[in-house]
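Okay, so here's the structure we're looking at.
All protein chains of the complex are present and in place, except for one that has been dropped.
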Amino acid sequence: MYTLVAIAGLGILCLIAEIFNLRKAIVPITILGLLGSLVLNVADYGKTLSYFNNMIITDTFSVAFTSLFIILAIFLIALTPVVHKEHKAKISDFVAIKLFLLTGAIAMVTFGNLAMFFLGIEILSISLYVLAASEPKNLKSNEAGMKYFLMGAFASGIILFGIALIYGAIGSFDTGVIYGALLENNNVPGWFFIGIVMLTIGLLFKIAAVPFHFWAPDVYEGSPTLTTATMSTLTKVAAMASFFKLMTTLNRTVPGSYITIISIVAILSMTVGNIMALRQNSVKRMLAYSGISHAGFMLMVFFSPTFTAGTLFYYAAAYTLAGIASFAVVLFVCTNKENEDVYNFNGLGKTNPLMAGILTCSLLSMAGIPIFSGFFAKFFLFHQVFSSGHVAIVIVAIINSIISLGYYFKLIIAMYTKESTAEKQTVPFTYGAVALIALVLNIAMGLYPSFALELIFR
Amino acid sequence: MENILQQIGIENYIYLSTLLFCIGIFGVLYRRNAIVMFMSVEIMLNAVNLLLVAFSTYHQDASGQVFVFFSMAVAAAEVAVGLAILVAVYRNLNNIDIDNLKNLKG
Amino acid sequence: MDVSFVLIILLFGAAATFFVGDKWASKAALFFSTAAFAAAIYVTYLFNQGMGVDLTMNWIKAPRILINFQGDGLSLSMLLLTTALTPIIILASFKNSIPKARSFYALIMFMAFAMAGTFLSADGFVYYIFWELSLIPIYFIALIWGSGDAESRRKSVIKFFIYTFAGSIFMLIAFIYLYQRTGSFLNIHLYRAFLTPQEQFWIFLAFFLAYAIKIPIIPFHTWQANVYQKSPTAGTMLLSGIMLKMAIYSIIRWQLPIAPNPAAEYMYVLIGLCIAGVIYGSILALKQDDLKKLLAYSSLAHVGLIAAGAYTLTLDGLRGAFLQMIAHGFVVVGLFYAAEIIQRRYNTTEISQMGGIRIQTPKFTSMFMILVLASVALPSTFNFVGEFELLYSMAQTNIWFAVIGGTTIILGAFYMLRMFQQVMLGEQNAKLFADITFGEGFVFVIIIAVLLFFGLYPKPIVDFITPDLQKILLQINRFN
């Protein structure tokens, strides 16, 4: 709980710091602050606490995910000053918005009440609308912001309608009460379930699952790259975690048809995401589609939600760490470039072997090649889905893993076998450091998967 | 209040707000003017607000009404951001027809 | 000291090679690979003394995965093969000026590490990790240091990677399934799983996909020739000398003991497929214009025979497969080295541009000739020992297998001698062919010495592997 307050406070501090012309100190202070909140957060580990009439509940699940979000936010904020080095005045805004975004994300996993959940998701979304459209003179950014905003608002409406229906059926926003009511009484009104479905759809939109994914490639491409990084890492797993938490607490009476829908959506997401990614020129678009397919993979956790919290966390961590590392390289390569097309990466293996190596490893991790954590994530996931008896979907997932190699390797091939088009540049320290640390964490998780896997218990 | 609700029946509130919600959806789908689309979204949100209030009364529970305040605040914040984006688009394109926003695709 | 020591040397060697820089990379790689070989010999010695060389460590609790490296006759002999060939392969690249040498040699070392790990792992999951891990270095070696038109190289290399990956991931599913049944990935536990015939069928199929693509058995071989041709020779040697042995080793170590029923039931289909590969590869090798491609198809034929032997489920077949794996490993490395030496001087692998080399270089000719003869399994070479036992095992299954599979000794002689004639013999080539240097000759001499020694005295290897093969055979026959 204190984490949430601390981070929100940190955001405000940033804005105040701008007033006092402490621009240079903003990022270091924020990072220190975030590290502090990380400690605060970890201090709560292992306990189940509730605050403000159950508005906020912290358990191992929320602590684990909150820590992940904070770490991701540290990476993203660390990248901010380099990206915006030409608009120093904006730094405080960007940092503050990201901190608010983080607040929203944390609220999304620590909620004990649907009101908190709704606030969290809206804080997150609104911050993202701003970030997506944060280059007002760039039409692409405008378009991205507009698309994201319109569809996001639409989705918010749906989520809200769902919440209203649930409230109508049970008479409370408190997840504990809802859980209890469901336990006692199986005979809930029919619209309760519609409410769940509408909530589900709203969250499927947030994690960009097919057929609610259309915004993702366009918005990813149009947004400034750092925002894309935020969306594809922090936002995606926040929505996923929140989704998971909601479904495990609210959806006690899951009918078979709900699982069918999830599996259809999962299969569609994987397949459409992977197939569409094959022919993309823009790396950001490609990563957007890859993100869609990963969302599909992550949806598979719902087949046996009682056991898969750890797997989801592992998968989320693996995916986001790889994502952060790749986006750091993309940011580095595509600074001062018109677009993020693959040809910009030509010859990176020669001009900058370190960054090329990091990107390669991250892509391999996303593709699920041992010994990167992405492989273990997929393995644990397949293992659990297999135990729950859904063999067919595992086979589909595997075929998709094979297809996904096609586009990941397209980029790798470009880096190593094509002639460079650009001059050799020196790597700014932050890019290198962020990418390297993310990669090291990634590999460490691969070498010692038990730690992350067993972080969440009940 | 209780009596009124019992007289009219909660179902009718649900139907009404669903209808409103659907009008909002159709507005979003049908219109191409960004401002009108915003307004349609607002209709959707307000339909929900109506529903929440109705349920709140139905359950004799104040939290539904509190929630409406949240949602109104959020909607206001949303629209603020949305309009800002709209202005940016207008500055670049000189109109706010969303059909002009088709550069990102594929 | 346990077997992991060898792995550590290789891994450390890879890192050290990378960090000493381009100038010293090749020497460092040679040093560490030789050290690994020495360590492997020492471990084998310990094993023969009856000392335990296994390593067991807990790794992941749920699902329960152990890091378990097991040294027995089979895995140690393959470990020795790997570590013996690696310095040879590194030595064979010495004369080439390789750009970014440190990455190149580090990748070779890393690949050796991954392959050695594959041979040693007793835990199916760890085995799978090493199995996949070995794919990455060869992918980069072929991609970055390969020859030929860049676009088609990219195409064939990516095809190779996706194809082999696709095959192996089904193996992972098989392992996951087995884990559901037994609660363990350890091979000894998996052997004991009582699977219904239908379960065995699917497990067998999943394994088969992985192995058939890697070996390769037709019709899964299409990646092979192009990759062999386009890889740098060191890469080709790694692929053909060691990597495809991983698959045959795995058949014997994993596939057959875990799911013996389908192997027995579909024996004729399997052997038939393998033998079809023998004939197909041999015939294809008759009409190749590219030396490395020709050798690739010859390799296809040879490994087809090895796989056929393994699928006979007889002691002779398994042992023959093992012996022939080792023999083929050496001979194919030697042959590709010969191709490399020609390529160094003529800058081409087109057979039509060769010929008339013998006049200029008697030493090289003799060595190349011996390798060709070993490749066609002339008695008194190691390859004959293996091929004889393989064909004998097939004869026990059905005499026609031996007859049809045996045509390889005719067709093999046909294409190899034809190749030798076109490459080496005839009127003097207009282009100058410098005789081989001491270093180059040294590599050949080692290979030839191994081939001839074990050709005449294979008993040490036979005695070393037979007890463990019998254990495997016991597992294979446990349902009968």
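When the chains are written out, they are named A, B and C in that same order, and each has its own residue count from 1.
Everything below uses one rule, namely that a contact is a pair of C-beta atoms (placed from the backbone, for glycine too) under 8 Å apart; a residue touches a chain by one contact, two chains touch by 3 or more.
Everything below uses one rule, namely that contacts and distances are computed from a predicted model.
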**Study point:** Options "Urea ABC transporter", "Peptide/nickel transport system substrate-binding protein", "Hydrogenase-4 component E" or "NADH-quinone oxidoreductase subunit L": UniProt name of the undisplayed chain
**Key:** "NADH-quinone oxidoreductase subunit L"
Study note, to complete from the structure: Touch list for the missing chain, restricted to displayed chains, reads A, B, C
Study note, to complete from the structure: Given C:286, C:434 or C:449, the residue that touches the chain left out of view is C:286
Check your understanding: Among C:35, C:205 or C:417, which residue is in contact with the omitted chain in the full complex?
Key -> C:417
**Study point:** Contacting the left-out chain in the complete assembly, out of A:94, A:117 or A:212
**Key:** A:212
**Study point:** Where the unshown chain meets chain C, residue by residue
**Key:** 159, 162-163, 218-219, 221-223, 225, 280, 283-288, 314-316, 319, 356, 358-359, 366, 373, 378-380, 385, 388-389, 391-392, 395-396, 399, 402-403, 406-407, 409-410, 413-414, 417-418, 421, 424-428, 456-459, 462, 466
Exercise for review: Extract the touching residues of chain A with respect to the undisplayed chain.
Suggested key: 146-147, 150-151, 154-155, 158, 193-194, 197-198, 201, 205, 211-212, 214-215, 217-218, 255-258, 260-261, 272, 275-279, 403, 406
Point to revise | Chain not shown, touching residues in chain B | key: 25, 28-29, 32, 98-99, 101-106
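Keep this in mind: only the chains that are shown with their structure count from here on.
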Exercise for review: When you average C-alpha coordinates per chain, which one falls nearest the overall C-alpha average? Tell me, please.
Suggested key: A
Point to revise | Inter-chain centre distance, chain A versus chain C - centres from mean C-alpha coordinates, in Å | key: 43
**Study point:** Centre distance in Å when chain A and chain B are each reduced to the mean of their C-alpha atoms
**Key:** 27
Practice item. Can you check how far apart chain B and chain C are, centre to centre, with Cα atoms defining each centre and the answer in Å? Key: 66
**Study point:** Two or more partner chains touched - positions in chain A
**Key:** none
Review point. So which stretches of chain C touch two or more other chains?
Key: none
Point to revise | Touching residues (chain side chain A, partner chain B) in the complex | key: 115, 118-119, 122, 125-126, 129-130, 133, 136-137, 139-140, 142-147, 149-150, 153-154, 156-157, 160-161, 163-165, 167-168, 171-173, 191, 217-219, 221-222, 280, 285
Check your understanding: What residues on chain C touch chain A, complex-wise?
Key -> 59-63, 103, 125, 128-129, 132-133, 135-136, 140, 143-144, 150, 153-154, 158, 161-162, 165-166, 169-170, 172-173, 176-177, 179-180
Practice item. Would you pull the chain A residues touching chain C in the complex into a rising list? Key: 349, 353, 364, 369-371, 375, 379-380, 382-383, 386-387, 394-395, 398, 401-402, 405-406, 409, 413, 416-418, 449-450, 453-454
